[in-house]
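To start, the structure itself, in structure tokens.
Omission of a single protein chain aside, the complex is shown with its protein chains in their original locations.
To keep things simple, chains are lettered A and B as they appear, and every chain counts its residues starting from 1.
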Amino acid sequence: MDRLGESAFLVQVGEFSGPLDLLLTLIRDEQIDIYDIPVARIAEQFLIRIKTLGLDDAADYLEMAARLIRIKAQMLLPRREGEEGWDDPRAELVRRLLEYQQVREVVDVLDRLSEDRRGKFARGYMPQQFTSPAPAAAPLALSLPELFAAVDRVLRLAKKPTIHDVVPRALDVEGAIAIVRDILALRQSCRWRDLVSSGSQPWEILSVLLALLEMAKRGEVKLRQDRAFTEVEINGEPASEAA
Amino acid sequence: MSPLAKLLEAALFASSAPISRESLAALDSDVTDDEVAGALTELRTQYDESGHGVELIETGGGWQILTRAEFTDAIERAQLASRPARLSAAALETLAIIAYRQPIGRAEVEEIRGVNCGAILKSLHERALIEVTGRAEGMGRPLMYGTTPAFLEQLAIRHLDELPRADELAVALRPAAEA
Partner (left out) sequence: MSPLAKLLEAALFASSAPISRESLAALDSDVTDDEVAGALTELRTQYDESGHGVELIETGGGWQILTRAEFTDAIERAQLASRPARLSAAALETLAIIAYRQPIGRAEVEEIRGVNCGAILKSLHERALIEVTGRAEGMGRPLMYGTTPAFLEQLAIRHLDELPRADELAVALRPAAEA
């Protein structure tokens, strides 16, 4: 039932759609003039409500609670008599509440319209008839939103965000040494081509090369090339078997 | 019914989405826009006056045939079709803000709603009700959202200007709010 996001989309989570909704409800219930909010009282009521509704761990509600308390404190600051330029600390809150009220009014309109539309069905049965591709001459329709949606799909495919960065694969010299040993255990000598197939990845080729150099250094193999650009011959050193 | 009205009816029946006026006109290269408009009126009148179970409406930049609302319950009960899920208040609030303020960034939507809107924006985007229209100039160059034709279809309206104008709303914003 509670699928994140989807559930918030279809069913309202909790009684209120946000702290402004709750605040507006309190103001309506208390029959308060929105331009002259008794902040101390409303702040107290707000805190009580978010506790009883179990919303007191929701960041958005807590932020509003903090804001109300701040305004309450500012209201308590002494005002100089006859001061003209006094900024009502509630002004910003009032502006936001009015703006939100306007949004709710639009919501009522949208809700009514979409309810009307929901009550009507579009054509359901679609015989497969229009399957031919668009002619090549047709102008191309490509829009930013389409591209962004494609980026979104690609990101969705990539489970981890950085998974497709090209990370040089660590060389596996030990593994390559083991492979060379296995091959030399079967036959006395082998060639470069036997160790590296045409489909080898660069890291595999490098690993084999380093393995051979390392083994030559240890005296485990002897590398021989008759002429430049000819095949390298790899011979196992009998002595190494004792080592 | 005129031949053109019959042709339009066939095309509209064959589509589950609205068809634009231009596409309807393209059905017959010999007809004028006025003739298409006339045939649409003829078809609408036919549906209304002969008492059909469907009606012709103009929506989201096109024309569409829909069933009449009075039959919805019976059709749904018989499980022949089902209504889409209703939008939550949170989704409608977000859509309302985007519809009236587009192009608008996420931060501004959240400022107006007073809540985090990430999950809602995602759902609305997945349902193609909103789209990313580009990015703003300035700080951080935030992504901007706008509504789509599917949004108009969702409301069965032709155009955004069918929604009440901001100054027609009962609670008009005071000029100070335009900062």
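Heads up, the rule we're going with is that a contact is a pair of C-beta atoms (placed from the backbone, for glycine too) under 8 Å apart; a residue touches a chain by one contact, two chains touch by 3 or more.
Nothing here was measured: the structure is a model prediction, and the numbers come from that model.
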item: Residue among A:51, A:112 or A:153 touching the omitted chain; value: A:153
item: Selected residue (touches chain absent from view) among B:67, B:94 or B:147; value: B:67
item: Residues of subunit A (touch criterion as defined above) contacting the omitted chain; value: 4-5, 121-127, 129-130, 132, 134-136, 138-144, 146-158, 161, 164, 166, 202
item: Sites on subunit B contacted by the missing partner chain, in the whole complex; value: 1, 5-11, 13-14, 20, 22-23, 26-28, 46, 50-54, 65, 67-68, 71, 74-75, 77-78, 80-81, 106, 118-119, 121-122, 125, 132, 134-135, 141, 143
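Assume only the chains that are shown with their structure count from here on.
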item: For subunit A paired with subunit B, centre-to-centre distance based on mean C-alpha positions, whole Å; value: 29
